[in-house]
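Of the protein chains in this complex, all but one are displayed in their positions.
Right after this comes subunit A.
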């Protein structure tokens, strides 16, 4: 397998985890309840740990001397490969949790597929991450049911979030040439298969949550994986990268 392709694919995996981790960290100390605050930051921590594993491997494959910190702090927005869903603002708690649930469902099936990757290092990282990712999904699914099947107010807000974020869900399964090459090499799982698992799980949770699922064939936004981002990512990076930009190489 072409090393450069695997490097690019690893950036996608790492960038998704890092940008969502950063978004969740922004809620540290601001969660709607103590338990939620701890959960958000613990999920952020798990994702950050996974980011480090993906980036370290990416840096080694690239062989250009970039380590995990260089990849996180010294790339600009157009060099990030995360899906647009993950850079969307935290909004209200329904927005935060619907974003999380869409991602967690995809992440679970993706990571589960990656445990059988032909790349042994990717399979090992996936095996390590799978239990964390399953736990995240159980939690976000529970919360979607609680919010959707809660009060009239929480139901309305959650339904609005479900519809507003829906157009960002398709990008996770929209496989471009790079993704296809990964599937062909036995490194990544098939996108159509992930999508059918995703639709089934999201559908069953929405049913329990009394939420209406938007049409599966709705128009979907894309571009994040190729480096075309919304304006939100620039603000996320400005906050996350400030210190290393202002004081390059600063350490604790």
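Following the convention adopted for this analysis, contacts are C-beta pairs under 8 Å (C-beta built on N, C-alpha and C of every residue); 3 or more make two chains touch, one makes a residue touch a chain; residues count from 1.
Here is the rule we go by: contacts and distances are computed from a predicted model.
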item: Listed names "Phenylacetate-CoA oxygenase subunit PaaJ", "ABC transport system permease protein", "RNA polymerase ECF family sigma subunit" or "Cytochrome C", with the criterion being the UniProt name of the chain not displayed; value: "Phenylacetate-CoA oxygenase subunit PaaJ"
item: Option from A:45, A:167 or A:183 whose C-beta touches the chain left out; value: A:45
item: Among A:10, A:58, A:114 or A:137, the residue in touch with the chain that has been omitted; value: A:137
item: Candidate in contact with the missing chain, chosen from A:22, A:96 or A:129; value: A:129
item: Absent-chain interface as seen on subunit A, which is shown; value: 34-35, 38-39, 42-43, 45-50, 52-53, 108-109, 112, 115, 123-125, 127-132, 134-135, 137-139, 141-142, 145, 196-197, 200-201, 205, 208
